[in-house]
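As you look at this complex, bear in mind that one protein chain is not there, while each of the others sits in place.
Going by the order they are written in, the chains are A and B; count residues from 1 in each one.
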Amino acid sequence: MLTALSNLPTLAEPESFSTLEKILFLALVFASGWGFWRRFNFVLQRILRSRPDPGFKLTHIGKRVWDFFWEVLCQAKVIRERPLPGLAHAFVFWTFCAFAIVTLNHCASALGLGFLSPAGVFGQLYFDLAGLFALACSVSILYLFARRFLLRPIWLGKDLSWESGVIALLIFLLMATYLASFFFTSSAPEARVLWWAHTLCLLAFLPLIPHTKHLHLVLSPATIFLSRGSFAHIPPLSGDEDFGLVAGTDLTRLISLQAYSCVECGRCTEHCPAVATGKVLNPKEIVLGLRSYLNDFGPASAEPLLGHYNSQEAVFQCTTCGACEFQCPVGIEHVPILVGLRRGAVNTGAWEDDHGGKLFLNLERGSNALGLSTTERDRFIEKTALPIFDGTQEYCLWLGCMGGYDPKGREIVADFARVMRHLGASFGVLRKEKCTGDPVRRLGNDLLFQQLAEENLKALAQNKVRKIVTICPHCVRTIQEDWKEYGTPPEVEHHSEFMARFADRLAPQSSGSESIVFHDPCYLGRYRNVYDEPRAIVAQSGQLVEAPRNHERSFCCGAGGGLAFLGDESGQRVSHDRVQELIATGATTIAAACPFCNTMLNDALAATGDAAPKLVDIAQLAARGAARLS
Amino acid sequence: MSVFVILEDRNGKITRSSWEAAAAATLAAGAPVTAVLLGANTEALAAESATGAFSRIIRVEHPLLAAYSSDGFVAALYQLLQTETPEYVVLPHTYLVRDFAPRLATRFGQVLISDVIAIEPGPAFVRQLFQGRMNATYQSTGPLPCFISIQAGAFRATSPMTSPIAAIETFVPEIAARDIRTTAGAPFRASSQTVDLGSAQLIVGVGRGIKDESNIPIVQALATALGAELAASRPICDAGWLPMERQVGSSGQTVAPKLYLAIGISGAIQHLVGIKGSQCVVAINKDPHAPIFEIADYAIVGDLFEVVPALTAAINAARQ
Partner (left out) sequence: MKIIVAIKQVPERDAPIRIDASGKWIDEFGLQWALNESDAYALEEALLLKEKSGDPTSEVIVLSAGPERVGVTLREALAKGADRAIHILADDLASRDSLGLARLLAAAIAPEKPDLILTGLQSEDLGLGQTGVILAELLGLPHASLILTVEKTATGLAVKRELEESWFQTIDLPLPALLTIQSGGNKLRYATLMGIKRAKSKECRVLPAADLAPASPPVVTLASVTLPQKQKSTQFLTGSPAEAAAALIEKLRTEARVL
């Protein structure tokens, strides 16, 4: 077997180098290293001189290690969301990893300090293994080059990137020079030529790293490891002078690190509902805009963040759906950045918007985001004979603004109440509710949000509420996560999670033949990782059909981020885009699990015509099932 | 008990709210009261007021009272009331009265009891608090005269008498030009090009129940008959049947009229938030379960193509 192995081709390495060669090599290494360090240090300083992130703690090490293993080493996100180019990139990355020892040995051998010999068994095996990787890498890099320069997907940007081309070329040459050296012996002059060619490519590549988006090679493992800890996590403000992201001095280390990690892959752009409907907002531009700002002005600058590379208009077109952050393979957290920029505009009063102002004034003076009188909600509770929560029941059924005031939301509440009664659950609704503050939180109004969160927490404690169940994923998110900044919220779950536990008691004899397509709400799916529970209910009522963009790829309805309250959109409407997709599945019914989705999709369906599919909430499906059973 | 009622005029005629104030005054006094007119030339007004059941009519005349000014009216009435010393001064509760009556009352060390909806024995005067959610009874305990203003529509104006019985007198106050410190321009309406739904007092809103663009004139006729502005829910404007500036709702205008007529509007939340400030909502819709009926004060479940023309006809007939 050893003889068989020794018959395999092996890497040709020059046996020795002249003194002149050694001096030349060291001089080039020094120049290349200096080129690398100069720019890398510039970026490092920009990041380190940014202010520390308030409230950031390096907790949940286990999760961070797992994310590092899964997303960096296994390239899971890279491959899953764009399989073919993802796999190609994974091969390039794994080749880089495999070549670490190879490269180290390559350089050490110039000085006579080589530690891995192609003559030895281990060396030969290793070099051959690296050769296999090099083959995979060459094919991959050729494919990626062709994709970028011949196929030209729009997500990679309008202009062709020369730096990508140069890097691709260098990688290819590195692999080619390596593989070519298998065809020569160590004493052949070609081996020396190939060695020097490989070296020159290496030393040209090194300084290019910090000058291009390939900085992600160095930064992204840190970026992924140093995530904020949870999806779309909005950090607290710190101190009396912190109003959000106003100027360079507000940029934090995590944000700067993330801005410099961007690989410009455009996956965030590809999945953004604003981009899909022709808005100004482009999440990639937001991140690169911050990077350009840092390059131009640095983190100590008083120059406004908005106005140079990013506009206020763009920032307020975000629905906070989180598709960008979810997709990002290098760990950039777009949602806190966008909310931070909004905070900077709203907390300082710089944002002037008629509808936004009205929303804030409604909540300053009243209890709900719609500005309606609480007697409307009282009448609804009376008419629907909802029990009042008195501290003795197990569940507090939280209506929310939509459940309490919107006609469609009220239907959902009424049906869910029927389901709860059918199940014999003990529940009640509060006499008075104040808006959880979701829209003002996402719009960046910290003054108003603090007031709402604190008042609500106090009222819930006074009313002895221990468990909340609600029909609105936005309420769930805000209560469970955002209120944590001001106190300890009670347990809260979405009505899909509640109903799924009792699915068998809600299943009619025959599931029915109507085809139902389920629309994953952003705040239930990506934000909460709840995908199966609502589907369990849908599958009992008919044939479950999936939209092309489903589960974590679900396309936003357009209401999030406070946008439901901001009046008319420019360009095509996000809800119309989604509705076209849902109709195209051919399903006769669309099932939603969020009252905002319900209202937005309903509006869009109304514009479609009489042949539009029906729209129901999963509570209504469950209530039908329950009715058939009793 | 001597009671004065100050009558207001517009376009040469005594206003209905003035007649109502007179009726309230007469009811409370239990006898005919004295009417007061102000202006530069009140002869015709005096003749008109003489058809009311007044015991006296006083024409307060001065060239500087040709146009209303707070300083002018206060000076004139102050001098009259000092001379005449009535116990009660009754006024209609109008924008004008709210502008000058408090100043006048202050001169007598009194406070105007405003926007009265009922008069009880005592006398005690009932007015509304908390935007109509509570009634309060007020009494005057200070020096005479006691000033009260009457809410429009709270009392029924008595029909004019056929034979005049009042004696007409003239009172000329002393007012100098420099006493009047404000200059008022001619009244104007918002430009006809821009639609100002936000300040419109009467609005007729049309929704998808209208079915086709060609049916809009039916609702327009109703709006014209009422002297109301035409508005629409979002789908109508989206379809281009009415301009975007007529859209009422969360992405359009917010309105607060005295009367909002919702024709063929279902009542989606996006529309409701735009009209919640309306004092009175009337809904006409075919569907008895339409959400709009939840917030309507008056409702007609019926075919708008029958109800609306009937309504238009009735309003036009009443005008005659």
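Here is the rule we use: contacts are C-beta pairs under 8 Å (C-beta built on N, C-alpha and C of every residue); 3 or more make two chains touch, one makes a residue touch a chain.
Note that the coordinates shown come from a computational prediction; the quantities given were computed from them, not determined experimentally.
For the omitted chain, the shown partners it touches in the full complex are A, B. Contact with the undisplayed chain is limited, among A:S367, A:T436 or A:S496, to A:S367. Considering the whole complex, the residue from B:P121, B:G185 or B:G240 that touches the absent chain is B:G185.
Of the candidate positions B:L91, B:A157, B:I275 or B:I300, contact with the hidden chain is made by B:I300. Screening B:E48, B:E61 or B:D115 for touch with the missing chain picks out B:D115. Seen from chain B, the chain kept out of the figure touches residues 70-71, 94-95, 98-100, 102-103, 105-107, 109-115, 124, 127-143, 152-153, 181-190, 196, 198-202, 226, 256, 258-259, 279-280, 282, 293-294, 296-303, 306-307, 309-311, 313-315, 318.
For chain A, the residues touching the absent chain in the complete assembly are 237, 240-241, 243, 346-349, 354, 356-357, 360-361, 364-367, 373-375, 379, 445-448.
Operating definition for what follows: only the chains that are shown with their structure count from here on.
Spacing of chain A relative to chain B, judged by their CA centroids, is 58 angstrom.
Partner chain A is touched in their complex by these residues of chain B: 208, 234-235, 238, 250-252, 254, 267-270, 272-273, 276, 291, 294-295. Across the complex, chain A meets chain B through its residues 355, 358, 370-373, 376, 379, 402, 405-409, 565, 567-568, 599, 602-603, 606-607.
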